[in-house]
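Excluded from the complex is one protein chain; the other protein chains are retained at their positions.
Our next item is subunit A:
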Amino acid sequence: MITKRIIPCLDVKEGRVVKGVSFVNLRDAGDPIELAAHYDQAGADELIFLDISASHEGRKTMVEVVEKAAGQLSIPFTVGGGIASVEDIFRMLRAGADKISMNTAAVLNPELIEAGARRFGSQCMVVAIDAKYEPEIQDWIVYTHGGRIPTEHRAVNWAQEVVKRGAGEILLTSMDADGHKDGFDIQLTQAVSEAVQVPVIASGGAGNEQHFYEVFSNTQATAALAASIFHFQEVSLSSVKTYLKERGVEVR
């Protein structure tokens, strides 16, 4: 059967990797291409580049990053951040991205999912959902703008809606778990992954090898994402994979 995927995520701003990268063995730890190539060699199944540039110039730089990445990597990669139109999607796919991810734009303009899926196929349309548990209503609420603005959408319903509109994959980030390194949000991940038929990437909370095993054995997530634990070499891709293999989870 198909293997579970482990996906490092790189935050890129104005063409440089930001947010905690402390690779000692890289010539330039801020170079997204060098870091991506390292992860490719180390056994990453896919990569995600998240463009957090605020400026127009930064966004143009991202296209160059994508072109270089496509020329060097032998694994697929997704580009997210700042994608708000069919033209933006086209530009990134043409530059060599395998998939694009949209978050705020999908909420503000859900027709964009349909337009993108119709033109480029669902397989390259990832919708990222940032969700936070709201105790008052005992449900998860979808946030936009990097987790700053709550919406009226509930995570499970929203996931089903974006799939209906043509999303081929969901990147699900638990805002409650993110940054705590206490493990993935099992309840949220299970609720969403059992509600949709497309692949779901669990994100937020990875701190050690066991956390990956927990999310794959307790939910239907088909992939798991982490950033800082890989960047800071707290956990290696190979140790995660070995741990999973030893416990019967099929990985590459």
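By our rule, a residue touches a chain if its C-beta (ideal position, glycine included) is under 8 Å from a C-beta of that chain, and two chains touch if they have at least 3 such contacts; residues count from 1.
In this text, contacts and distances are computed from a predicted model.
> Write down which listed name, "Hydrolase TatD", "ABC transport system permease protein", "Anti-sigma factor RsiW" or "Imidazole glycerol phosphate synthase subunit HisH", is the UniProt protein name of the chain that is not shown.
Protein name of the absent chain (UniProt record): "Imidazole glycerol phosphate synthase subunit HisH".
> Of the residues listed, A:Ile52, A:Ile75, A:Ala115 or A:Ala195, which one is in contact with the missing chain?
Of these options, the touching residue for the absent chain is A:Ile75.
> Among A:Arg5, A:His38, A:Lys132 or A:His231, choose the residue that contacts the chain missing from this document, as touch is defined above.
Answering carefully, the residue with contact to the hidden chain is A:Arg5.
> Please pick, from A:Ser55, A:Gln123 or A:Asn157, the residue that touches the omitted chain in the full complex.
Only one of A:Ser55, A:Gln123 or A:Asn157 touches the chain omitted from view, namely A:Gln123.
> If I consider the whole complex, including the chain that's not displayed, which of A:Asp45, A:Asp88 or A:Asp178 touches that chain?
The one listed residue touching the chain not shown is A:Asp45.
> With the missing chain put back, which residues of subunit A would touch it? List them for me.
Touching the missing chain: residues 1-5, 45, 67, 70-76, 93-98, 119-124, 168-169, 197-199, 220, 222-223, 252.
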